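Okay, structure first, notes after.
Yeah, one chain of the complex is gone here, protein chain that is, but the others are all in their spots.
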Amino acid sequence: MTTVSPTTNNERQTTNKLVASEYFVLFLCLVVFAAFAPFTPDFASSGNLWNIFTACLPLLLLATGQTLVLITGGIDLSVTASIGLSSVVGALVMGGDAGWLRGSPAAMPVAIAAMLATGALVGLFNGACIAWLRMPAFMVTLTTTMFFNGFAVWLAKRNVDAESIYNLPPAFLALGTQAWLAAFLAVVAALGAHLLLARTLLGRWLYAVGHNPRTSLISGVPVGGVTVSAYMLNGAFAAMTAILLTARLETGSPNHGKALLLDVIGAAVIGGTSLFGGKGKVMWTVFGVLFLSLLGNGLNLLNLSDFMITIIKGAVILIAALLDVWRNKFVRGS
Amino acid sequence: MNTPTNNDEQRTTHNETVVSFSGIEKSFFGVKVLKGVSFDVGAGSIVGLVGENGAGKSTLMNLLGGILQPDAGELRVNGQTYAPRNPNAARAAGIAFVHQELNLFPNLSIAENLHLTDFPRVGEKIVRGSSFVVRGDNEPASAPQRTTNNKQQTGGGLPWIDRRTLRSRTTELLRQVGLDHAPDTLVECLPAGERQLVEIAKALGADARVIILDEPTTSLSARECERLFTLMHQLRKRAIAIIYISHALGDVLRICDDLVVLRDGERVGGGETKEFTHDRLVSLMVGRQLNQLYPERSCWGAQAPSPVAVGALADHPDGARTAMIQNHVAKDSSAQTRTARARFAAAGAAALPILSVRSLTQPGIAHDISFDLAAGEVLGISGLMGAGRSELARILFGLDPCTSGEIQLAGQLLDGNPRQRIQRGLAFLTEDRRQEGLCMEASIADNIALVTLTQHSRTPARWLDFAGIKSAVSQMREAVRLSPKATDSQPVRTLSGGNQQKVVLGKWLLAEPKVLILDEPTRGIDVGAKFEIYQLIHQLADRGAGVLVISSEIEELIGICDRLLVMRHGELTGEFRREEFDREKILGSALHASKPLAADVRRL
Partner (left out) sequence: MKLRASFTVTLSVFLGVLLCGCGGSDSGGNGRPASSASGTKKLTIGVAFETLQTEFWVAAFDKLKADCAAKGITMLEGVADGDTSKQFDQVKSFINRKVDGIIIVPKDGKTVIPMIKAANAANIPVVLYNRPADPTDAQHTAVAPDNFAITKETVNYLVSLAKKSGKKQKAMILMGDLSDVNAIGRRDGFEAAIKEAGDAVEVVARIPTDWNQEKALAGVQSAMQANPDIGLIFTSSDFMFPSIKSVLSNLGKWKKHNAPNHVILGGFDGDATAYQLMAEGYVDATGVQDVYWEAEQAIQVILDAKAGKAAPSRIDDKGFAITQANMKELEPRMWGAVVAKKRK
């Protein structure tokens, strides 16, 4: 069922093709780029583009992980708490003042392993509540956000009597100062998630569970296990984000990444991942992240005040969501 | 019992046309789905609208209900041009559409559902409700051209709901449809059949003069159907016209006054019901002579199953090709010899039970159920709605628990979750195709491959072999004769009911099950697709699998099964072998010792 439009069939098909294409958001990125470049000479400089790229890595990692969860029809609001807890745990393992392994050559690998394990465990807890106790994802992850965030603060205060933990080993800090290293890790992780979704059994199962968990169960898909693994993977992605942020700021803190949550969901949804499950791709999310980052950076270079940037970003995300509804309803849906 | 028939001479105002369609055309994306349809609906008549899936019935009714607008042609209501822009306009013109998926809010009460758009308010002048109180069931409907000014009349009033009036109006409306629930009962507490009646009460509350019923009986029990039909005849006496859409041709022939047959967007026949027979109706619908409703089977006659389809199944490249297939193909090539299945059937259930159930009990659902299913056998389970047939299937598949009893598959204990049972060779086509059979938004290919994905994945990373999946899917598409127009990447949502069911069946056939359980496999599916699904069932059995078919239609079970079990209140109450099949007797055990109700006999 479609609306009657006065344009001819041919023109409409061209528009429809463009709008329904999975590269639509990439096209929007180009529009943003073209809109900003004439006004801000710095915008298109290679230095600035590299800057945009390195600055969006934490968002890229988080949004990629979140995409896995969104595809199963869930949502994970607790990623910021996972980041904070991982950051504190990692810093407590290797920190120079009070770290359990301070000075030891094993400090950095053990700390990184501990951070990934922390993220995955938070995901396991969330996933277990959602898949096996059948609690709503929104509620579970909202409350675990409070719980794990509080836990991270307590852990930090108990050990170093402050929220922030400093003096991390220089090898670890290289992840922050050598931007190409962080970029390499993030790109590899995103590529891994892409291959997982597109090429493996677990990937197909994630989509199936998102489409219809009952049908999946009856068709022999281990629905519980698939759901839990989505949350655990997302937790691991949050931990990777924690590694980047901790290294870049040379501080372990429960407050890292707190402002990222809305951008994460926003980037995934702008990319085209459905909040109802069953639909989404890592590539789409990458486009969404790129779009948000370009927009934010461009507005920044125009020297707008901070609140103005926030207003415009909010408006643009809303418009993008509207476009998404529109293209689903009138182009793909009919 | 006062059961209506189509000879009922009480049709009072048959001549007065309420709705007339003339030259209606409608296209979607350049494809014409209605090609100039014309017919009239008389006041106080029940018009049956029949046709295969995709014939254009729903589109036509969506035009009448204001959901779509026609490209050409004219609609008239009471002689006036009628062009509703939306469902509200249609409602205001006295047209009520009772959809197949009911439009009630389960979490609201009956009263709230009935008055959602116009709650009676405190201080409001009660004009509207009175017309119902005066008009009783026996009052002859002398005013088909009833004016509509007695509704939507808001006589001022305060912005508070008048609870008392709300209740009394609701009670009155419920009385008219033969329900005696409290108005505050939540709709979710009502069984499916009663929800249908509430939906009709809602139509009456809106002063409908035309009620469209789209497949109202698919989820109703025999008793509930009979109640609905009785109500329809009462409404007819009140000059309300009913347009009745159904695949249950027996019902249509029995209760409708007139029939309209659609095929490919054209009206290919119509007239008074008495001019039609079942066979004529079917041949009009499918556009060719359909000699048989159920496929002939190799063990009875000369006709072998379609060699094309069997060949496709047998040539399946993936997975171990079972000895059964080779056996079957070999036999098939030596022409008239009996097939593997015939051999199994002849040897009897005792020889090689592939599924064996002993004393299965779950309080309130199943009691001490024991039976065997032989390899190559098609075993039917009959019974009334609510007898526990679907529940039994769910227990067998591991979806629901049982407190005691034992299930054996090929001589070994069967337990664990559905996933483990699938790996042992069990398959289950559930009664709810949309919610449990398919991922509606996912593609045809993804749906067909879902069960067998594991076989196409390689360790350690469980990498998928997409070429293998693609070829398996395309072979299966051919085997189940899925519409060739559909592409692999098309969402199954866009397919007709019959093709959707073929996708579900294909999904399970790829797993090459030892035992396939089918729960209402042909519900809501047109005649042609039914036939093909029966053929597929036979082919599977011919390859040596055991097939368990649950159905509410005794005719269907008689048509395709080797043996029949009958369930009543969670117990097995009868067993019939093919040579003993007899409708009356089967129904007798479904209803137990007592004399079968006339209504149920007619229904089944």
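Lettered A and B in written order, each chain numbered from 1.
Here, contacts are C-beta pairs under 8 Å (C-beta built on N, C-alpha and C of every residue); 3 or more make two chains touch, one makes a residue touch a chain.
This is a predicted model, so every value here is computed, not measured.
K.L.:
Among the chains present, which touch the one that was left out?
P.N.:
A
K.L.:
Go through chain A and note every residue touching the omitted chain.
P.N.:
With respect to the unshown chain, the touching residues of chain A are 5, 7, 11-12, 14-15, 18-19, 28, 31-32, 35, 39-42, 45, 47-48, 51, 54-55, 58, 162-164, 166, 176-177, 245, 248-251, 253, 255-259, 297, 299-309, 312, 315-316, 319.
Assume only the chains that are shown with their structure count from here on.
K.L.:
Taking each chain's centre as its mean C-alpha position, how far apart are chain A and chain B in Å?
P.N.:
44
K.L.:
Could you pull out which chain A residues touch chain B in their complex?
P.N.:
1-2, 9, 199-205, 207-208, 211-212, 214-222, 278-279, 334
K.L.:
Under the touch definition given earlier, write down the residues of chain B that touch chain A in their complex.
P.N.:
Listed in rising order, the residues of chain B that touch chain A are 28-30, 68, 397, 399, 418-419, 422-423, 428, 430, 435-442, 446, 449-451, 453-454, 457, 461-464, 507.
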